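Input: one structure, supplied below.
The complex appears here minus one protein chain, its other protein chains still in place.
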Amino acid sequence: MGKLYDNLLDDIRFEEGLNACMNCGVCTAICPAAEFYCYDPRRIVDIVQSQNDDEIVNLLKSEEIWYCGECMSCKTRCPRGNAPGLIIMALRGLSQELGYFVESEKGRQQLVIKRIIGEWILNTGYCLYLDGISTAMHPEQGPVWKWVQENKAELLERLGGNYKGDGPGILRKIPQEALEELRRIFEVTGGIGRYEKIESFSRKKAREMDLDLDPEGIDNEYIRHIYTTNNGTHNR
Amino acid sequence: MKYDGKRAIWSEYQKEIADDNYFYVRSCVRQNFFPGSEVTFLRIMKQILGKDIYEHPCHTTCSGIGYHGDVVPVETTMTVVARQFALMTEAGYKNYLPSCITSFGLYTEILDTWHHFPEVEERVRRQLKKATGREFEIPSNLAHASDVIYKFRKEIAAKARYKLINKNTGAPLKVVDHIGCHYAKMFPSKGVGGAEYPYVLAGMIEEWGGEVVDYPERRHCCGFGFRQYLIQANRGFSVACSKEKFESMKPFKPDMIITNCPGCPMFLDRWQYVINEMEGKRYGQNGEGIPVFTYEEVAGLVLGFDPWDLGLQMHQTDCEPILDKIGIEYSPEDKYNTGKNRKKQEVNTLIHA
Amino acid sequence: MEKFGYTISKIRQIDYEANDRSIAEMIMAAEPSFKTCIECGCCSATCTAAGYTRFSLREIHILIKRGENKEIFKSIRKCMLCGKCTLVCPRGVNTRNVITLAKEAYQKTERNAV
Partner (left out) sequence: MPDLMNKHVLVIGGGVAGLEAAGRLSKAGIQVTLVEMKEATGGHVVDWYKLFPDRKDSMEVKKYLDELVSADNIHILTGTTVSEFHKNHSHFNILTNKGKELLADAVVVATGFDLFNSSRKEEYGYGIYDNVITSADLEKMFRLGKITMADGSVPKKVGMVHCVGSRDEKVGNLYCSKLCCVTAVKQAIEIKEHISDSKVFCFYMDMRMGGAHYEELYREAQEEWGVTFIRGKVSEASESIDHKIIVKVEDTLAGRPLKMELDLLVLMAGMEMSAGGKSMAELGNFKRGENRFFESSDHHFGSNTGNIEGVFYAGTCTAPMNITETISHARSAVAEVTEYLKPKGN
């Protein structure tokens, strides 16, 4: 048994998600990612269950572990009760812990998710936060969203929200004590550690790629690069 | 298609849904993109149904999008969830009611994990105590907000002002239901009607006068896929998934789409605009688009709430064609009237694009 | 693309209805043993070309039958027609001839394209 396989076994989702796969392909048949990406969850499960560390390292560095959309359609159907989606989540976690994620175009994108969603969670208490969802970053949100952004305070009041207000309600200001509790939970349970790993491995990679990762936040060369780059080989 | 076959399956998936005293937990996506829906939900619960429903000001995100974006570790998310349970326990509630499907799926998954691995639950309890000093009890009932609307669909129908019926022809509207993936795909027994033929929205449609339209890609994900939408470089996948659904439902000529997941209606709404922009392709009758609604919005509409109180002005794909079809009264001038900003505004929706 | 920064992904499922299987039918008629392949992989295992490049005779059998012609034309060049595959096949499939026929079909397609 390989060492990396042992690492995966530490992940509770791995234990829940893998029981002797028989390669029937029911997961790939229903997988939205397999429809549009060069992706085959069946093959990934088969590689993982081989327990071969070299092959697992290749996976951790690969593009393919980042194609899954975690819809979990695979779990509904597997005749052996496996959840390839959970196995993918365990692989992604390990890839970030060990720094392999920066070796793939899709993996490098984790820094954007950390810097946007990850920071919103800690700083606002929300996974998504209105002020940051710009039409520049999200042109597909369209003209109506542009209008929403321009009139957000009045609109939320008109609809009965509590934008940045005290007490309960929509998009209320989450009290500082609550945010501090959230941060302590992240410290105690390894959330902050994960964030730091994503940062430090990415910083190293940015230097290697000769892309600027300053200033902090998302307005820099490396972030713009990983947010928009698609080499076009993912669905061929 | 044989309706009785579905009925037989529905009867096998009856989940327990608490009938009062709920601890309500908000959805990040809903609050940002469909604030009117959560407001409407609470209005229905309190004013129409007279239920006790409590929202704790200190509750936060469940961290679900971070978890499924793979930047937040499972241990962290489990402990964030434990904190939400602690707030519920402290407030004296036992019936946990999330507004979000990602959250609902996450709570279901975590409770299942704790059930099978009690040592994990013990560890999370220690972590929560250490980080916040809080303790929690496991909810005695976990239901998604759409489950509750489903449960009271008949009461809503009894008080309805409109039906999902074409007022000119008297024919029921053809309604496509789209269920959030994490509602029942992971744990079919936790969803009304199970994973393959969910009944949670179909039950509402039927009760409120509409006709449920089944189509081949009904079960397909909208394409959000967390990182697949969050990163611009991946969005080609995201839009392709929704497009596949539109193409598949097209021959059935649906009048509208109803959803129970916070994000799906936003994507199904916006991607129609993008597909038109990119490929000049429009869906729906006369190319007007297929209006996409949350179940709260549809409940509000049949109850006769003002469409602009529901927040339908935030849709990119116009909802007016269906309002006209049902015969719902509304003021076109008021659409973009925000109260303070009373000047008439022009905003390019799908029809005008 | 300019406005949004991406294009709508194309589906990569095997679309059985859309695919042209006339080459498969031609090969089955000219080399009936082709029909009896059970995808055991003996041919790929013994294949010299497979030892050096990403080339799978077993997969080619399937791809021909599904009408994935572009894929086939890309890879059959790698076959050197040594015929070891035919020696080891438990069903007696003349894989060498299958590839020869596929190559002929390819040349015909090329000529028609010109």
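The chains carry the letters A, B and C, assigned in the order they are written, with residues numbered from 1 in each.
Convention: a contact is a pair of C-beta atoms (placed from the backbone, for glycine too) under 8 Å apart; a residue touches a chain by one contact, two chains touch by 3 or more.
These figures come from a predicted structure and were not determined experimentally.
Under the touch definition stated at the start, the shown chains contacted by the missing one in the entire complex are A, B, C.
Here one chain is not drawn; of B:118, B:133, B:216 or B:304, the residue touching it is B:216. Contact with the undisplayed chain is limited, among A:16, A:40, A:140 or A:181, to A:40. Subunit B meets the missing chain through residues 1-2, 4-6, 8-9, 194-197, 214-219, 251-252. Along subunit A, the points of touch with the absent chain fall at residues 22-31, 34-35, 40, 42-43, 76-81.
Annotation for subunit C: contacts to the undisplayed chain at residues 12-17, 28, 32, 35-39, 58-59, 62-63, 65-66, 68, 91.
Heads up, the rule we're going with is that only the chains that are shown with their structure count from here on.
The touch graph of the protein chains shown is complete.
Centroids of subunit B and subunit C (each the mean of its C-alpha atoms) stand 46 Å apart.
Computed centre separation for the pair subunit A/subunit B is 22 angstrom, with centres defined by C-alpha atoms. Averaging Cα coordinates per chain places subunit A and subunit C 38 Å apart. In subunit B, the residues that reach two or more other chains under the touch definition are 232-237, 239-240, 244, 274. Multi-chain contact residues, meaning those touching two or more other chains, occur in subunit A at positions 35-37, 140, 228, 230. For subunit B in complex with subunit C, the touching residues are 232-237, 239-240, 243-244, 274-275, 277-279.
Taken in their complex, subunit A has these residues touching subunit C: 34-38, 139-140, 228, 230, 235. Every residue of subunit C that touches subunit A in the complex is listed here, in rising order: 3-6, 9-13.
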